[in-house]
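Other chains dropped; remaining ones untouched in position.
Note that the chains take the letters A and B in the order they are written out, and that residue 1 is the start of every chain.
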Amino acid sequence: MAMEQLSPLMPVLKDSELSERAQKVFEDIRATRSTDYVNNVWRVLANNDTLLEETWADVKSVLSPDGELDVLTKQLIYIAVSVANGCTYCVRSHTAAARQLGLTDAQLAELHRVIGVASKTNSLMLGLQVPVDDALA
Amino acid sequence: MAMEQLSPLMPVLKDSELSERAQKVFEDIRATRSTDYVNNVWRVLANNDTLLEETWADVKSVLSPDGELDVLTKQLIYIAVSVANGCTYCVRSHTAAARQLGLTDAQLAELHRVIGVASKTNSLMLGLQVPVDDALA
């Protein structure tokens, strides 16, 4: 769905507007993800080379398939954090990524049931000021 | 480690102080978890039967081993939400649960690297007001 949205606070750069350093990052994004499509996050961050390089290094590193946790699990963790922080862009982009990794509708629903109950019990613990058990202290 | 903490806003009930309805929930907690130990969450919630029953039903349901996601993955999601919401009790109790399910030190570190980078990119998206791509809208 294409629709009019609020404009970003730094412009969404086209490939032809990238600095040399930004071009290198975009090449790595494309190679790492095996796709020519580079989404808006990177096109906005590309206004500042350091910001772009550091952020891509972060994301590439933690979502690497060589890590300790499998990639789909990591995308679910990413979604959970993004929901708790209220980041629409992140919820949408990481849900799309998780689906490409095979997340089913039933798994997506269960993910949100877990997030929902966690949010509820988080508030109960804080609201009732439950003390940490000796066994957990 | 045993230490003095702030008192909860409703008392931590002993087994001998439970209502009949609360006793039934405690039996189910013990049977479901195959342990006699019932932690403080439930002993505080037990001051109100409805609160206890509803919360246990929620947690039992979403953390069931029969679900769409494996139980360790769900504990990691639970931890991620709890970190984002700043719930000390929940971070500690669900980390303990994840370790009992086999979470290694290396996996725990990677979990927190993912949460950390997600928190960072969440704030970048919000701060720079990145518009959702047409492909994600």
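Note that in this section a residue touches a chain if its C-beta (ideal position, glycine included) is under 8 Å from a C-beta of that chain, and two chains touch if they have at least 3 such contacts.
Not measured: the values here are computed from a predicted model.
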Copy count for the complete homomeric assembly [2 present here]: 6
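Rule of thumb we're sticking to: only the chains that are shown with their structure count from here on.
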Turn needed to bring subunit A onto subunit B - CA fit, degrees, nearest 5: 180
Distance between chain centroids, defined by C-alpha means - subunit A, subunit B (Å): 22
Subunit A contact footprint on subunit B (complex, rising order): 1-3, 5-10, 12, 37, 39-41, 44-45, 51, 55, 58-59, 61-63, 67-69, 73-74, 76-78, 80-90, 92-93, 96, 104, 106-107, 109-111, 113-137
